[in-house]
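Got a structure here, written out as structure tokens. Questions coming.
Removed from the display is one protein chain of the complex; every other protein chain stays in position.
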Amino acid sequence: MSVSLSQVSLEFSNGFRAINGVSCEIGRGERVAIIGPSGAGKTTLLRLLATALRPSSGSLNILGADPWSLDRLALRRLRGCVGMVHQAPPIPPRQRVVTAVLAGRLGRWPAWKGLASLFYPVDIAGAETVLARVEIADKLFERCGELSGGQLQRVGVARILYQQPELVLTDEPVSAVDPALSDRIIGELNREAIERGVTLIASLHAVDLALHWFPRVIGVKAGEIQFDLPPMRVSDAMLRELYASETAQVPTQDNRPLAVVPAGVRRKPMYL
Amino acid sequence: MNYTLRDPAALPRLCLTALILLLLWPGFQLTEFDPAALFDARSRETMGKFIGTFFPLQTSAEFLQLIAKSTLETLAIATAGMALATLIGCPLALMVTRSLSVSRIGPGPGAALGRAVRLPARFILMFFRSIPEIVWALLFVRAVGLGPAAGVLAIGVTYGGMLGKVYSEVLESNDTRPATALLEAGSGRLGAFFYGMWPVALPELVSYTVYRWECAVRASVIMGFVGAGGLGQQMELSMRMMDGGEVSTILLVFFLLVVLADAVSAFLRKLVA
Partner (left out) sequence: MRLVHWLTVAVLVALTWASFSYLALDLGQLFTTEALAQMGKYAVSFFPPDLSGNYLLRVGEGTLETVAISAISTLLAAILGLLLALPAAGRFGVVPRAAARLALNFLRSIPELVWAALMVMAAGLGPFAGTLALALHTAGVIGRLFAETLENAPPEPAQALRLAGSRSSLAFLYGTLPNVVSQLIAYSLYRWEINIRMAAILGVVGAGGLGQMLYFSLSLFHQQQAMTVIIAMLVLVAVVDGASAWLRQRLVV
């Protein structure tokens, strides 16, 4: 059991209830996509799983432990096994890509190694390999401030690939990347999860990517889970209801309408 | 990849670090850097004894009276010094300000004279303010003897240079059209100043002068160290006598004085704005 939520709620200090009584279980090695309109609570949910936020009520179990009952050292170890890709990777603009990527293993390295890498990157080859997987190996020694939004997102993904966590959480990791490339990157994340047998939970804005790549799709709206189904069983009506308040059209990566599936024909996903 | 990539920034960084270290070494030599000297037995003993006397503060009535007098003296030095500085700065500023220059608006008999006067005036202002005030204080102490007179003169000269420069900058940066109009109508320089510039520029000029007075209070204490009277001279005496209690009392009074001067200055500047 990788992740287990039981009646988890989260209320912010201004009274806003971001997560409302969510219960969910995700097993080891599962690949799950979270979709929903803006403000639904996808990011908040992921941050709860990343132990960045503490639930107001309910119980949470990450990789077999309740993170909020652990001591500091154990919590740090747990966090080293959980990796989160942020929508806008918070990397200092002056930092070079190689240093930013290598920072992924700071949780695992001894202190001296982390310190040494500031002066001379200790594993240039390793950083280059993961950057090649997201197709920006040529930016190895560039400063992050000189990259475009999409390139920076890919550096965030590369950092997570380098970290090799047990639980991979990604928050809209390709929102600024062009459709063809974003497809390849989501594919890369899925490949990574399958090869290493780790859990992947991705929040996505583009529904087509979610339905195409993930064997389990969770729809979130207003802090609650609307549905938790394999993509074949997600109907257009469900999607329209999920995104009802947002746009007239269900969002996709290249903004073309989601392919309409005639009744009775199974929606064909792309597993590996 | 079957070749290892090298960090291109490594070599420049290494060279820069080596260069800095190479320059620091003679630096440490020149400054006779010797932390051990702080901790050798004799200096430890002296310092220890001195620091020991810092508390309790010296609060005898006699001493406090002395300090009160010195504080008043410092305030007086600063105020008198600023008055002198204004007396020096104003005429020099008027001489230097180009926007009051009659010759600027057209050829006239005074063009050459104007240039002949402006350059030396500029030079005098620069000379006055470039030499640090404490050096002026040292010089005046030698010239007129120990005591507040030297302080007043030193502040007058240094700050006169600063006031002169800033006054002329303020006058030049404000709207010069009223003054130019007056000059073109045949008014003299002083007339143009009083009727064309004074009303607009006054708040800024006063504000800067008050700010400088606040700095002068601090400077007066510092100059006292080299014999120009006031709190500073008292502190120097107390330090020479290794009386920590007196020194800490004077320091405390100094802080309070600075806070007071700051408050007065802020009040006056708000009044003017």
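Read from first to last, the chains carry the letters A and B; within each, the first residue is number 1.
By our rule, a residue touches a chain if its C-beta (ideal position, glycine included) is under 8 Å from a C-beta of that chain, and two chains touch if they have at least 3 such contacts.
It should be emphasised that the depicted structure is a prediction, and the values quoted were computed from it without experimental measurement.
*Asks:* Considering the complete complex, identify which of B:144, B:190 or B:263 is in touch with the unshown chain.
*Replies:* B:144
*Asks:* Of B:50, B:195 or B:211, which one is in contact with the hidden chain?
*Replies:* Touches the omitted chain: B:50.
*Asks:* Among B:200, B:239 or B:260, which one touches the chain that has been omitted from the display?
*Replies:* Result: among the candidates, B:239 touches the missing chain.
*Asks:* Applying the definition given at the start, please give the residues of chain A touching the unseen chain.
*Replies:* Considering the whole complex, chain A reaches the absent chain at 50-52, 76-84, 86, 89-95, 99, 103-104, 106-108, 111, 114-115, 118, 163, 165.
*Asks:* Extract the touching residues of chain B with respect to the undisplayed chain.
*Replies:* Those residues of chain B that touch the unshown chain are 23-24, 26-28, 30-34, 37-38, 43, 46-47, 50, 72-73, 75-77, 79-80, 83, 130-132, 134-135, 138-139, 142-144, 148-149, 152-153, 218, 221-222, 225-226, 229, 235-236, 239, 242, 251, 255, 258, 268, 271.
Definition applied: only the chains that are shown with their structure count from here on.
*Asks:* Taking the mean of the C-alpha atoms as each chain's centre, how many Å separate chain A from chain B?
*Replies:* Computed value for the inter-centroid distance: 59 Å.
*Asks:* Chain B touches which residues of chain A in the complex?
*Replies:* Residues 96, 98, 119-121, 124-125, 128-129, 140-141.
*Asks:* Could you please specify the touching residues of chain B with respect to chain A in the complex?
*Replies:* Per the stated touch rule, the residues are 1, 4-10, 13.
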